[in-house]
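Note sheet for the following structure.
Every protein chain but one is kept in place in this view of the complex.
== subunit A ==
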Amino acid sequence: MFLAWHEIKYDKRKFLLIMIIIALIAWLVYVLTGLATGLGDGNRKAIDQWQADGIILSSEANKSLTASRLDMADLENIHVPIKEPIGQSLYTVKRKGQKENSRQNAAVFGILSDSFLKPDTLSGRSFHNKNEAVIASDFKQFNYKLGDELLLGSSHTPIKVVGFFEKSTYNLAPVIYLSLDTWQTLTFNRIPKKDNLISGIVYQKKNSDLHLNQASRYDHLSLEAFIQKIPGYSEQKLTLDGMIYFLFVIATFVIGVFIYVITLQKQKLFGILKVQGIPTRLLATSVLWQTFLLSSLGIVLGMILTFITSYFLPESLPFAIDFKKNGVYSLILLLSTLIGGAFSLKSVIKINPLKAIGG
């Protein structure tokens, strides 16, 4: 490390350039990771907040909660300690009196008033009566307040906001919870005899097994499998993850080329040091130390840039810093650059000391 560090100190400009390139790559990796996490959270946050074990959907729903239709009577066919009926629809929402173009997308869940799915409110109270709702804090960015009356979709029945709960989104839309009864009325308004319909049944196993009567009528999914089937979730995740993985490959080659060129420039010096009996292992280690130092500094700089960036991103952009994932990606990035640096080791080993002294 002695040689590596002193060379960096001596030729600051050259090594700063390499460090900045690594920092830019790291910055891009972290921003993409932030977007992937933000988009992922935007799709699944509400589901994660349930802290449930799985969900039962109708078999013809193709694993989509929105497309699934069950009846309250289906609860009798599900044998598990805790089971909750849930209704779900995607609506547009506006406050009463607002213009139509001010509508936001909203993921509306209907649940029983004593359901374990019911979120704790941060302000206001929980819903007790028909046509009351608690809404996610995400709505605050659109100036929604307690006591506001909401109009969902084409319904003219106002729904009163009685509470706010923590930020929560499903399929990138902020979440509204209301009673199952209210949801059924909203959703099946024009089909009066169908008001016992629900979308699915969420359950907690509590260390026991799940038993289903008439199993062929149902699709039984773990929550993770269910999340993977949220429309667009896997595709978005795969796209961003693919970009991140390509960046690791690019980082390997970029640092590999830089370190190789620098090593070529030092061939005479390394040759002269070999003449003096300096072990090849020490020279090779010095190249790897240099790569390690430059990469570590670049990665830290990339992280700092990401934190700064996160303060300037608009609220509506789905972006979240996942420290665990960033830690893992930092290690992968470091490893990628070390692999790039290792490309030069062969040239260090092959340096002929005789040539260095003109022999």
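We take it that a contact is a pair of C-beta atoms (placed from the backbone, for glycine too) under 8 Å apart; a residue touches a chain by one contact, two chains touch by 3 or more; residues count from 1.
To be clear about the criterion, contacts and distances are computed from a predicted model.
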One chain isn't displayed here; going by UniProt, is it "1,2-phenylacetyl-CoA epoxidase, subunit E", "Putative hemin import ATP-binding protein HrtA", "Chemotaxis protein CheA" or "Carbohydrate ABC transporter membrane protein 1, CUT1 family"? "Putative hemin import ATP-binding protein HrtA"
Specify the residue from the set A:Asn101, A:Asn207 or A:Gln276 that touches the hidden chain. A:Gln276
Would you mind spotting which of A:Leu3, A:Ile22, A:Val80 or A:Leu180 touches the chain that isn't drawn? A:Leu3
Chain not shown: contacting residue from A:Asp11, A:Glu60 or A:Glu76: A:Asp11
Footprint left on subunit A by the chain that the document does not show: 2-3, 6-7, 9-11, 269, 272-280, 282, 353-354, 357-359
